[in-house]
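I'd like to ask some things about the structure below.
The complex appears here minus one protein chain, its other protein chains still in place.
Chain nomenclature is as follows: A, B and C, assigned in order of appearance, with residue numbering initiated at 1 for each chain independently.
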Amino acid sequence: MNSSNWFRPVAASSISGEYDAFFWALVVVCGIVAVGIAIALLYFAIHYRRRSENQLPPQIKVNVPAEVTWIVLPFLFFMGMFGYGAKLYLDIERPPENAVELYVVGKQWMWKIQHPEGAREINELHVPVGQSIRLNMTSQDVIHSFFIPAFRVKQDVLPDRFTTIWFRATKAGQYHLFCAEYCGTKHSGMIGTVYAMDPHDYQGWVDRGAAEGSLSSTGEKMFHQFGCANCHHFDGHGRGPNLQRLYGQTVRISGGGSVIADDTYIRESILDPRAKIVEGFTDLMPTFKGQISEEQIIQLIAYIRAIGPQPVTGASPWIVQPGTTAISGTEPENR
Amino acid sequence: MSESSSLAVREQFATADQQRETATVGMWVFLVTEVMFFGGLFMSHIVYRLLHTAAFDRGSADMNILLGSINTAVLISSSFTMALAVHASQEGKWRRLAGFLFATMLIGLAFLGIKFTEYYQHYQDHKVPGFWFESSGADPGAFQMFFVFYFAMTGLHAIHMMIGIGVLAVLLFRSGLERFTSAYHNPVVIAGLYWHFVDIVWVFLFAIFYLPGLHL
Amino acid sequence: MIGAVEVKSPRSYLDSREGILSWLLTTDHKRIGLLYVFSITAYFLVGGFFALLMRLELLTPTTDLVSPETYNKLFSMHGIIMVWFFLIPSIPTTLGNFLIPMMIGAKDVAFPKLNLLSWYLFNLGGLVTLYALIRGGVDTGWTFYTPFSTSYSTTYVVAAALGIFIAGFGSIITGLNFIATIHRMRAPGMTWFRLPIFIWSHYATSLIFVLATPILAITLLMIGFERVLRVGIFDPALGGDPVLFQHMFWFYSHPAVYIMVLPGMAVISELVPAFSRKPIFGYKAVAYSSLGIAAIGFLVWGHHMFVAGQSIYSAMVFSILSYLVAVPSAIKVFNWTATLYKGSVSWETPMLYAIGFIGLFTIGGMTGLFLAALGIDVHVTDTYFVIAHFHYIMVGGTVMAYLGGVHYWWPKISGKMYPEALAKLSALTVFLGFNLTFFPQFILGYLGMPRRYAAYPEEFQVLNVLSTAGASILGVGYILPLIYLIWSWKYGKPAGPNPWRATGLEWKTPSPPPQHNFETTPVVNCDAYDYEAMKEELELV
Partner (left out) sequence: MTEPIVSVKTYALIFTSLLALTLTTTLLAYIDLGVFNMVIAITIAVIKATLIVSFFMHALYEFKLVHVIIAGGILWFLILVFMTLGDFLSRGWVK
């Protein structure tokens, strides 16, 4: 592990510098105020200590200007804290356009990770330094939380839904990966290691592991293996809708409303097809629940993405994927 | 307040008026807690209905509107007799009071009878989540969730009705003993507040469970 | 402050009636207060015992003392018991019950029988929870997050939830009782702005009790429903949303943290004037700030869910509102400090606790501001930083206030003085032990140690050892008062009606007070903390 001391945990991502600066600025300002209060308290308590048992001190009741001062000043400071905190939050939550996308599945009690090139790993995550990485994460059971302290990022990972997180490693090294949301017996064992590597080393690592083919090409295999292709033709004459150019588009649902065809929606379409029926179709599609693993779903999603409209990156919403949990009809139409 | 009323003033109060106001405040505060209690369910229902509008509408279409609207009228009638009971107690006419209390209880029981008839019909339709549930059509999860909320909310309401009937039974007994006078009858008023509140809850349950599916 | 001063003292509430039944069936608010003291002390010991086991386990990085299963149950039961069976009832049901009627010049609370009922409900709920504990405990954490609690945990979730549900009704009744009492039972002349701040704070607390607790009740009921009947409410597989559960839980639990701190503030607002012999600085601002905290406190719950998958727009709204709710807290801290200015400050034990409270609450509150800053929270949420934040407020703040209040009103409650030197020693022990326990946890959290971890990477060990060492000192600091207070009940020297020469109505009646508090209903004709008006009576110059 890289060096870390009591004043600063390892800092190895593009935002960790900004984060630590803000954190310590707060420590200093709040520290000054807190020490000021402590000194005032102790000074008053000692200086104005009771000198005789029957002493009646001057009865000061209120001083409005003083009160206004210590209402207004902290308030202004608080608003500043909010403002900068919100800015930092947006920096942390909003991935850049050129981020490479990885998939993460959390389950009791391990992390499974899939790279677009096809490499898979468990409780380990290899990333190149200098490249923005975006993780699309879902859980197979309970809520977990993906936490890399050295990168100052964390995001809960929910069942039946995709959440995202992004980072750009700035320093090669090995860092902790923790599960930060309590998830049962071995919650504290759901840990792993992040390897940030020089791009060159990273390429070597990828080459060694990429025998299986890329995520979307495996997905294409699955598409035939599970018989999706039997119904979903690319000429529009199949029993199911054409899945080409679907990804990221707005789909009209029979019975009113619409939904964005994002990861969450596609996942739901495979596991629980009857939840939302595409307008103009019937509930013909069987459920694949129990027959298909979370990894295979991700491969299928990668495939459907690959045959979707280009450019793929940046086309999909960046923070919370609407799919199952947003109220339909509220999304802006222009997507 | 007359002499006789001082008998009923408890030791922590100075006057009967103070006692009445305190009890009124206490009861209304209690009703606020009930608003929040049911409110949690109403809120989740609103969220899920917006997420799964179509499925919830279909669930609503399975309700028996005839029994539902009759029951609404029945419950409103019981509120009316309850109000008359309060009036009788204020005038100190204990026979009328007892009569109206009894009527309110009977109408309340009728409501429960109709409600359980409906429950039985749902059971026969295999629409009881957790025990026997069969669903068809799109979005079966959300369709079942409609019934989860239906049973949870009307069930909780029915429990409130039963408690109300129990309270009325006690009042009926005490009015039979001629405990209530025009000067001291606050328990009747307070129980009335509770009864009307339960009525209001039903008014909303009727609106969210029975009506939305009617035009389908 | 009042016209009537009694001459001969009748029998006190303690010996007006005898026999165990006279206690178990009492409707006297003072006796009920004492009954609550017994109950919550017992729960505190149980919860503290779990804390000690946890700290011992965390001495080493590996799980060697207890298994991970057991550890998970330990922190869950620790949280559940400390929050619902100790801290939430702690000050309101003991000091609040004892003092509110006396401070407003009433004979009792508005609904004495309900008051007793609340004690029984509280204990019934406690017993059901203890049953869950003895049968094998729960391992969901005190937050009961779904779908873990509804579909995955194999422990006694429903029993624990039921216990909290029942105890919740006790809370609701207490709140309702206080609201009706404060509105309608004040003595003649006791206008709103003559009320001690203690009353204002408890009034605000009671509002939260009645507005928030029902939501907890219904949420737990829904959990039970989903778990027992296996139907979908929050289960995403059936169209539900686990984040909705979090909304409902925190809609209660954030206001509940103010239930835990407002009564502490109530006590401090009495101690500081009494030991400075000055009216509280800026009475109206302090009074209104309690209501402000209670009201705005309902609008900030989403700050527990910044990385939970809620919309970022909601997160921003909840963040800015969290800063708004900090303003009234700031007012209180500054006004307490200003009350000391040019006062006549005496260093008795309660005052030590009060000063400790102000300092530790400030630290806890300020780190709360760190957490409310969106970007900062991402890294430190669900780490020991959060653990340290809330222990600073709840243990460093409220528990200190409780101890300070118990010492201050002990002469009134028991009629005896506690041993001052020993009390000062234990206050010091608590202060030092506390900081040693929880300050290292801020660092641990910033370094990234997640909470609810039975095992942790080795580099965190030194700080964990420090924390455990602190906890054992803290334990000693808590056991000491327990021993000497019981001792002084019998052997302490008699206190007299007003040992501190304080101003409140509760000091105008004998210690311990007679059954109906006052011989004649007092008539109030001056403000709270009005030393000027009571100069002669208190023999001050």
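In the analysis below, a residue touches a chain if its C-beta (ideal position, glycine included) is under 8 Å from a C-beta of that chain, and two chains touch if they have at least 3 such contacts.
This structure is a prediction, so every number in the text was calculated from the model and none was measured.
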Selected from B:Ala14, B:Leu50 or B:Leu156 as touching the chain missing from the view: B:Leu50
Hidden-chain contact residue, picked from the options C:Phe298, C:Tyr453 or C:Tyr531: C:Phe298
Full-complex contact with the absent chain, from C:His183, C:Lys424 or C:Lys535: C:His183
Hidden-chain contact residue, picked from the options B:Phe116, B:Trp132, B:Phe173 or B:Phe204: B:Phe204
Contact footprint on chain B, counting only the chain that is left out: 17, 20-21, 24-25, 28-29, 31-32, 35-36, 39-40, 42-43, 46-47, 50-51, 65, 69, 72-73, 76-77, 79-80, 82-84, 87, 90, 189, 192-193, 196-197, 199-200, 203-204, 206-208, 210-212, 214-215
Sites on chain C contacted by the missing partner chain, in the whole complex: 183, 211, 215, 243-244, 247-248, 251, 298-299, 301-302, 310-311, 313-314, 317
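Going forward, only the chains that are shown with their structure count from here on.
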Pairwise touch network: line, ring, star, complete, or other: complete
Centre-to-centre distance between chain C and chain B (centres being mean Cα positions), rounded to whole Å: 35
Multi-partner residues of chain A (at least 2 other chains): 272, 275, 324-325
Of all residues in chain B, the ones touching two or more other chains: 51, 139, 141-142
Complex contact set, residues of chain B against chain A: 50-51, 53-54, 137-142
Residues on chain A engaged by chain C in the complex (per definition of touch): 1, 4, 6, 9, 19, 22-23, 26, 30, 33-34, 37-38, 40-42, 44-45, 48-51, 54-63, 66-67, 70-71, 74-75, 78-79, 81-82, 84-93, 108, 141-143, 145, 147, 149-150, 152-156, 158-161, 163, 176, 178-189, 191, 272, 275, 319-320, 324-325
Complex contact set, residues of chain B against chain C: 11-14, 18, 21-22, 25-26, 29-30, 32-34, 36-41, 43-44, 47-48, 51-52, 55, 129-131, 139, 141-142, 144-145, 148, 152
